[in-house]
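This is the structure I want to talk about, given as structure tokens.
Left out: one protein chain. Kept in place: all the others.
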Amino acid sequence: MKGNDLVICRCEEITRADIEEVISQGVTRMNEVKRLTRAGMGLCQGKTCGRLVAGILARETGQSLQELKPSTSRPPTRVLTLGVLAGSKPDND
Amino acid sequence: MGKTEIAVVGGGAAGMTAAIESARAGAQVTIIDENEQPGGQLFKQIHKFFGSGVHRAGTRGVQIGRDLLREAEEAGVQTRLNTVVYGIFPDKRLGLICGDHTEELASEIIILATGANENALSFPGWTLPGVMGAGATQTLININRVLPGRRILMVGAGNVGLIVSYQLLQAGADVIAVIEGLSYIGGYGVHASKIRRAGVPILTGFTVLRAEGKESVERAVIAQVDEKWQPISGSEEVLEVETICLAVGLSPLSELAWMAGCRFSFLPALGGWVPAHDENMQCNLPGIYVAGDLAGIEEASTAMEEGRLAGLAAAESLGYLPPEEGRKRKEELRNRLAALRIGSFGEGRATAKKKLMRAMCEK
Amino acid sequence: MRIEDHPILGKVERGRKITLKVDGEPVMAFEGETIAAALIASGQRVFRYTEKRVEPRGVFCALGRCTDCVMTVDGQPNVRTCVTPARDGMIIQMQGTPDQRETALDAGEGEG
Partner (left out) sequence: MNQTRKKEGVRTTGIPSKEELEASPGYPSYEALTRGPIVVIECVQDIPCNPCESICPKGAIRVGNPITRLPVFYPEECDGCGNCIPICPGQAIFRVDINHAEDKATVSFPYEYLPLPKKNDIVQGVNRTGEAVCEAEVLRVQKPRKFAQTTVITVAVPKELAMEVRSIKRLKRME
């Protein structure tokens, strides 16, 4: 298996090549990588791949990890099913 | 909408101690934890802790966990289990998922003690069943009481890698080797000595090249690395293992703190991005406190002292402690924390913590 | 492989014996343990196959975060087996197996 075929985001099955491709197109921020590749948008919300993506982005763009804030956290921190949201005001009947 | 004075997010070592201190001072405290049981990672820490008497040195984490549960109950802490905090909103409202519905909980103070997440290491074959976090292995063997494999490769010789290797031996597995990319063992020498005595080799300057196997791990290929972390050709070795454990560090689990708008600093000695806090563990946002691994990756013993400090300071800010008593007890806790951050293993963290506190003053 | 006796934790205390149905096959479990623990004890390592690359996955974080161990439980997909307690009679199915995909593919071709 070649290095660039390596899965980085386990949930969305995004490879190193996928991430490097968007970086080669000029992407420099974590949020952009996430939006364009879907790395970190899966069920785990980037908990596993976040640091790996930051590492690749730092190496490829010459930025330090300190310059790379993680992609923006927005609620929900866990995947919510629509059923749960629909049940946000539990009725008693 | 539910209401509480102090909401503690996360019922691990830091969250429990924070809740106990606040509740003992007289505050109304609610712990929210996503698990079936509180205690966080304490119940899988079956080894004896370091430190001194006040840190409960020589006592196993699992026993400390049991004691904290009892103390929390005695102190009147409310605990909401199986409840996920999915969001943190203005005016210190928390969005909760409880089973099949969502709820809001309003609070005057939020103490975030969300803990840490295990770092990953990507290499060909790392998605195969049989590659897992060292913490995952620890949960399986010490909580679930099942072995994920007989023959194990541990990647990482920090304290987590060394301790989990020892616990795997105790559970009846064979640890074929511990490998470490650095040229030295990062964890305590005594943890390393224990597993060396049990016949486990520790190979420094080695990395895992790939995991191989059809449907799950059947073997690992490791190799020596040079100073630039590049594998040295010809140094490859094949290890017949069925499980590869990754113990390559932890990162603060910080989504809620980011969402709340906390100011962060990047401090490698504390595990990466860490919310800035003052000497009361309060963030730049008044009424939001952090403690434990979220506030910088350290040991469970430091997490407990930070939890106590945050809990006490939070209760004090609500007027539950006479100022003189609050000052004295916080000072005592800070001394206890300082004692755990000295020596060659602690200095780096002590310096990073100072930077974190200075970051509070920056605009 | 269950750990019955342990030098620190002692003999294990388990709930009553129950039976899960995993992809049609009975699997013995103990009430209260996680589905993942029961499956690992029975020797199962593959918990699902991925959607795009059809690659096997198993337990990775064991904390309910990574979602690599998700399966369909009593008809509900994406249940995190590492944090879901086993209950008698649960029907558990692997998601995305190569077989299922062939079936889906065949059905698709038939329509086209």
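Every chain is named by a letter (A, B and C) in the order it is written, and numbering of its residues begins at 1.
Criterion: a contact is a pair of C-beta atoms (placed from the backbone, for glycine too) under 8 Å apart; a residue touches a chain by one contact, two chains touch by 3 or more.
Because the structure is a prediction, the values reported are computed rather than measured.
Colleague: Which chains here would be touched by the one that got left out?
Modeller: Contacts of the unshown chain, counting the full complex: B, C.
Colleague: Specify the residue from the set B:R24, B:H47 or B:R93 that touches the hidden chain.
Modeller: B:H47
Colleague: In the full complex, which residues of chain C touch the absent chain?
Modeller: 4-8, 10
Colleague: Could I get the residues of chain B that touch the absent chain, sorted low to high?
Modeller: 47-53, 57-60, 63, 157, 169-170, 172, 177, 183-185, 188-205, 224, 235, 237, 339-346
Assume only the chains that are shown with their structure count from here on.
Colleague: When you draw the chains as points and link the ones that touch, which shape shows up: line, ring, star, complete, or other?
Modeller: Topology of the interface graph: complete, with all chain pairs in contact.
Colleague: Looking at mean CA positions, which chain is nearest the middle of everything shown?
Modeller: B
Colleague: So the centre of each chain is just the mean of its C-alpha atoms; given that, what is the distance between chain B and chain C in Å?
Modeller: Comparing mean C-alpha positions, chain C is 27 Å from chain B.
Colleague: Quick one: which residues in chain B touch 2 or more of the other chains?
Modeller: Only 34, 117, 127 qualify.
Colleague: Considering chain A alone, which of its residues make contact with at least two other chains?
Modeller: 7, 10, 47-48
Colleague: Which of the residues in chain B come into contact with chain A in the complex?
Modeller: 34, 84-89, 95, 97, 100-103, 117, 119-120, 122-127, 210, 251, 253-256, 258-259, 264, 266, 268, 272-273
Colleague: So in the complex, the part of chain A that touches chain B is made up of which residues?
Modeller: Against chain B, the touching part of chain A is residues 1, 3, 6-8, 10, 16, 45, 47-52, 65-66, 69-70, 72-78, 80, 83-85, 87-90.
Colleague: If we count contacts the way the header does, which residues on chain C are in touch with chain B in the complex?
Modeller: 1-4, 6-9, 12, 33-34, 36-37, 40-41, 45-47, 50, 55-65, 68, 82-83, 85
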